[in-house]
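Subset of chains shown; positions unchanged.
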Amino acid sequence: MINRPLSVKRRSAAGNGKHRLKHPIRTTNLISAGVVLAILVVWMIVSQQGIVDEKIVPSVRSVWEALVSISVEGYKGSTLLQHLGASFFRLFTAFGLAIVTAVPLGLLSGQNEKIRAAFEPIIEFVRPLPPLAYYTVLVLWMGIENESKIALLFLACFAPIFIACAAAVQKIPASYINAATTLGASNRQVFWKVVLPYSAPDIFTGIRTAMGHGYSTLVAAEMVAAASGIGWMVLDASNWLRSDVIFAGIIVMGITGILIDKIFRLAEKRLVPWKGNL
Amino acid sequence: LTGCGGSDTDSSGENGLPEKVTIAMQPLTSVGIIPVQEDGFSKMDVTAEVKNFDSGRDMVNALTSDSVDFAMMLGICPTTVGLTSGSDYKIIWVDCLIRDSEGLVVRENSGIKDVRDLKGKKVGVTTASSGHYGLLCALEDAGMSAEDIEIVDLQPDAINSAWQRGDIDAAYTWNPTLINLKNNGGNVLLTGADLAEKGHQTVNFHVVRTEFAEQYPELVKQYCSVLADAAALYESDPDKAYEIVGAYHELSVDETKEQMSDEYVTLENQLSDEAFGNDTIAKNILEVAEFMKEQGEIEDAKDLEFFKNAIDTSYIEALLAEQQETEE
Amino acid sequence: MTIRDLSLRYEGTDHSRETLALSGVNLDIMEGDFVCVLGPSGCGKSTLLNIMAGLLQATEGTIEMLGEPVTGVDWKRAVVFQTPTLYPWLDVYKNVAFGPDVRGIDKKEAEDRAKTYLNLVGLADFAHARPYELSGGMRQRVALARALVNDPKMLLMDEPFGALDAFTRNTMQDLIRKIWKETKKTVFLITHDVDEALTLGTRIIAMSPRPGRIIKEAEIGFTLQMEDSQEDARYSPEYIHLRKEILQLMAEGQKG
């Protein structure tokens, strides 16, 4: 596994690692494509040879047809895009609320250990809780409309951002702050011009994690009283034993998830280019 | 992939019998609970393991993945959805003809006096359940359609919550939620009995995985015989039955009695015109299937022949024959 | 600047005991002095500098600048740290202009001054580079420009060249000497390198191991003879003598 040429390669990786990861050489791309293809082929063979029940593994063809029909004609009154739109409205509303609340609270907690002490027990308690455990309570409290769904997603997004912000602020070396104050910066200026930009990359990482959490809670959030949304679509499809739609939904969610993460990575590179250079 | 699930049908024990049978059930208040509570399945040649499910959908999935052999008290809707989408099982017993255990409740103070008043209101219902079908039938009978109201897809527990908070104006659901809503300011507008009169009979079944039935017909017959005993007990001593079912649900006899408001079908009546006789059931199912197809919920409604094939009354017939023998 | 009987005690935490970092330090720094401080690691050099900067409050003793007690940070006392704490979210120019910017100085004037000092340290071409795109020496030059742009009365430097390689360090020493000669600022520089102290300072101060006290002070003039890489002063007998003496002091300190 490890041989001399490899350890030399690693040497260059240590220096130029970031570049290498961004632009992997062709072979790796080919391999990735090959694996995806192989999975498709195996799926085709398994499902078309009647080796397994169409209910258990729907054929590639039927999933493709479901995908097309959902996209064009829609599923139960909404097209795929509308379903995605409904889900994203919930997700991004919750996500936006979480950013707006968790960032300032997290930054405050990072600055002041008393505030931190006040929030920590709540965060620590809620963070590991499975969303489904408190979903009923949320529905009791906030009703069956979007509020409870957004609240569920909000709770999923909040902790990662809060924790990242608090940790980022605590991490800032005193010299960064001292440099600013000795140059004449006021406390307010130190916060806006030093603490905040210093924490920004970590905050961004927290935000990305939060998005991941929120996304993976999407189906749970659409369990109750939804009539649209990609999560609801998958759930409804399982009510009607529509394996083809379930598979189509999973594929759409998987790809969307990858895309969202990619967008966040791109935004990160744009917005906090000093990440990794602190 | 078949057989990687939990059921042990493949690993035959002695006498060519499986080590155990697995039975899926929904904890409803019905005579089906009697053998569960009273260990009635011990009459069978192998041990029976009863597994609880929250919905008919999960029971059908369990049958499809060969995880269970029987499903008790499966509603007509999940039964139909499962059959039309290719799950392979046979209907072997009618648990009950739904009467008052399902119904449409509205808020007392909402001013809704009639199905037509539901126009534009929010109605809670569980998708793909017989309640869903019942609601749609009620609407159709009133000359309306699903578009005229706002259907809110809720599991029974969520119907409770939504009702509690006033998020919904009405709900089509079943016991115990139905009674719960009734006791919380609800007015029952119509029940399964009313629908049945209009020809929309809803039914709960017992089904068996086809492969299992072919392999162990004797066990299926024994299963039916256990059910026959339960129905007979209800017939002969309903108070005793209420006591047993109540014990299971930790309910009083009176509460149980209130909840057990359907027509439970005895062995003798299984082949009557109300049940399997005269293809009544098969036609019922076909109606549900066609209705669901109209609603765009399922792709293929199949035909009467298909559903007749999904019904296997041979076990009932065998039991009836045995009964006659012993009587003679 | 006048320092009298200064001592500082760090409070202990659960895991570290109370530390007396400085005890009874007396020091007078005149305007235009270039004071170089030498001392073994952990003797309290940085602590002293932080007190002078106003970043730390002394436990005992007084510290005054131009007759006024030092009570907090003040841009009139600029600080250059060992690792140049440039802000990577700002480009080189904005880093240099940070002081004038936060002090609310007129845009135009701030720009002029930032450019002047960028020129002074020879980095005018890199105004729009990010700090992390620069080499260590260039970064320290930016930090120097950033400290100078406020036109402070005093420049406090904590091992500013410690992390640089020998050649770069040489260049930086020449630069700081040049700047000092041109601007006549008061400089207080901490270093580990005896040669650096001897070739830069007008006064040299050696400190004892913890708790830090001043154990040797000397007025020197080698820096004035070191014009344009003429290094002959390094080989003068006084230089060699003083160097040996200080090295010995330090060696004793490190053993003790």
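The chains carry the letters A, B and C, assigned in the order they are written, with residues numbered from 1 in each.
Here is the rule we go by: a contact is a pair of C-beta atoms (placed from the backbone, for glycine too) under 8 Å apart; a residue touches a chain by one contact, two chains touch by 3 or more.
Since the model is a prediction, treat every value here as computed from it, not as a measurement.
Enquirer: For the full complex in this file, what are the copy numbers of the chain types, given as a label formula?
Expert: Whole-complex stoichiometry, label by label: A x2, B x1, C x2.
Just so we're on the same page, only the chains that are shown with their structure count from here on.
Enquirer: Based only on mean CA positions, could you tell me how far subunit A sits from subunit C in angstrom?
Expert: Centres of subunit A and subunit C (C-alpha means) sit 47 Å apart.
Enquirer: If you average the Cα atoms of subunit B and of subunit C to get two centres, how far apart are those centres in Å?
Expert: 86
Enquirer: Could you work out how far the Cα centre of subunit A sits from that of subunit B, in whole Å?
Expert: From the centre of subunit A to the centre of subunit B is 41 Å.
Enquirer: Where does subunit B touch two or more other chains at once, residue-wise?
Expert: None at all.
Enquirer: Mind pulling up the subunit C residues that touch subunit A in the complex?
Expert: Spelled out, the residues of subunit C in touch with subunit A are 50, 53-55, 73-75, 77-79, 81, 83, 85, 87-89, 98-99, 102-103, 130-132, 146-147, 150.
Enquirer: Within their complex, state which residues of subunit B touch subunit A.
Expert: Going by the criterion above, the answer is residues 1-2, 57, 60-61, 64-65, 81-82, 85-87, 124, 127-128, 151-155, 157-158, 161-162, 164-165, 167-168, 296-299.
Enquirer: Which subunit A residues qualify as touching subunit B in the complex?
Expert: Result: residues 52-57, 76, 136, 139-140, 143-145, 223-227, 232, 236, 238-242 of subunit A touch subunit B.
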